[in-house]
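In this view, the complex is presented without one of its protein chains, the others remaining in place.
Here is chain A:
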Amino acid sequence: MSDWQPPRGPRIIPEEEAPAPMPEPPPSAGPKVIIEEDRPAPRLDFQWEQAVVPVAPTRPSVRWSGIGRAIGGLALLGGGLAALDAANFVADQFARGAMQGWATLGVVAGGVALLGSGLWREVRGLATIRAVDRARAAFARGDLAVAKAEALRWAASVQEAAPLQPAIRDARSVEELAALLQPTLATLEARAAAMGRTAAMQSFAMTAISPSPGLDVLVFAWRGVRLVRQVASLHGLRPGLAGTVALLRRTLLDAATVAATDVAVDAAARALLSNRLLEQFAGEAAAGAVAARRMLRLAKVAAEACRILPPG
């Protein structure tokens, strides 16, 4: 029994063949194709579409980088110790008398509530920025349901887009949806450009009269941040501090990629060496004309970063 080895040569065995009595193939004969059952067979079906349907997305794993840990640690120490301190203090005050106790508790509770609401707004601000990403991803994927939901949320927050809401609800395809949003987005873009011109004029004027280059940079940075926030609110985004930082960062990144993608190898290498990020936004803001041109550019890139449709 165990000394039987499967034949070494490959061969084709037709499907509906009787298994038992098989003529022993002569040892030297190569494999053969024998089709007995002369009936076309249907194609194999692995039910692949059903096997790969999306499940609830797994939460991406997060890696705590060094700086992340440090910030987390500081927050925990600061927040935790402050909370402990406050609790002890309130207990002490209650020990002195009910009146003092309640008053202190009220003060602490009010402070915590203010802090909490501030933080909440920050988180909301950041979330609105993420919503732009979600919308763009949905458009890129061609996911009509999500794209529609995001477009409705956007239309509700942007004054100019409010009349579009019924049409958005009726859109049949992602392309149709995109076409619906396009004119409004163009209007917003034009308004962002106008804001950029105002900011450009202002920073030109300010840098012209300011006494020191250091101050110029500060003025320019302040005006730039304000401009980005203005453009964001135009697009229905209300970024808090964290949201603004995220938006600035994306704006800078977009500006950098514009430089890095359109020209070939040597240009990208040059971009790396002369660091366009620095060149564009910090460096010699002293020259008012340069500053003005940069403001215009910033407005344009910021507007692109806030669009719920991928640009172009």
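Everything that follows uses one rule, which is that contacts are C-beta pairs under 8 Å (C-beta built on N, C-alpha and C of every residue); 3 or more make two chains touch, one makes a residue touch a chain; residues count from 1.
Following the convention adopted for this analysis, contacts and distances are computed from a predicted model.
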item	value
Per UniProt, the name of the complex member that is left out, chosen from "ATPase", "Dihydroxyacetone kinase DhaL subunit", "ABC transporter ATP-binding protein" or "Putative transmembrane protein"	"ATPase"
Hidden-chain contact residue, picked from the options A:Ala83, A:Met99, A:Ala140 or A:Leu218	A:Ala140
Omitted-chain contact residue, chosen from A:Leu126, A:Met195 or A:Leu234	A:Leu126
Hidden partner interface residues of chain A, rising order	4-15, 19-20, 22, 24, 27-28, 30-31, 33, 35, 37-46, 48-49, 51-55, 57-65, 67-68, 72, 126, 129-130, 133, 137, 140-143, 242, 245-246, 249-250, 253, 256-257, 260, 265-266, 268-269, 271-272
